[in-house]
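Step one of this worksheet: look at the structure below.
Of the protein chains in this complex, all but one are displayed in their positions.
Right after this comes subunit A.
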C-alpha cells in the first residue's frame, strides 16, 4: 500500500510474549555428531552415514518457552582440524555454543576441553555454553566416564548432557536448557550482536528480543 506509516510495523503486539533470536554455534572434533544433533533437533531425522561438513551449515529452529519464543540461528561448523582457524568467524557474536564430543573417543573429549578454553578466552563473555557427550546409545563402548565430564562441566559452569542423535535422547533437552539460560530482557536490541555505530552503546546491551 502507498505511503505506509512506519508506526504500523513497530507497534505490533509485543507484550510479555515475544520472539527472540539467538546465534548458536556447534563446535567439536570431526565425526562426533554435531551435524547429526542439529539434524535431529531441527528435522527429527538421523542419518547413519552423515556426510562430513565442509564449511558451516546454517539452519534455524524455534523453541517455545513459557514467556517467550526463542529462534535459534544454528551454525554447524566443520570439525576437521584444518578448518580450526576459521571457527572464530562463527563463535564470534554467538550467544550460545554447544561443544560436542563422542563418549567413545577420549581424544574428542580432550579436543572439547580445548574448545571450551578457546571460547572462554575468545568468545563473548556472556556466551551460554553447553557440553554434549554424544553417541550415548553406544555406552558399552564408552571411554569417557559420565562423572568425569560432569565434574569438568561443573568446574567450568557448563550445561552438560550426554546425548544421542540416533535415539534422540536429550537432544531437544539440551537446546531447551540453553534457551532457558539465554537472557530475555526487556530491552529492544539488535539481534546477533551486530553493532550499529549510530546507536548509543547502552541500547546494544540486553536481550535480542523483538
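The rule we apply is simple: a contact is a pair of C-beta atoms (placed from the backbone, for glycine too) under 8 Å apart; a residue touches a chain by one contact, two chains touch by 3 or more; residues count from 1.
Heads up, the rule we're going with is that contacts and distances are computed from a predicted model.
Participant: Which choice in "Rho-GAP domain-containing protein", "3'-5'-exoribonuclease", "Squalene synthase" or "NAD(P)-binding protein" gives the name that UniProt lists for the one chain left out?
Facilitator: Of "Rho-GAP domain-containing protein", "3'-5'-exoribonuclease", "Squalene synthase" or "NAD(P)-binding protein", the absent chain's UniProt record names it "Rho-GAP domain-containing protein".
Participant: Counting contacts across the full complex, list the positions on subunit A that touch the omitted chain.
Facilitator: Within subunit A, the residues that touch the unshown chain are 1-5, 7-8, 10-15, 17-19, 42-46, 54-66, 69, 71, 78, 82-83, 85-86, 88-89, 92, 168, 172, 176.
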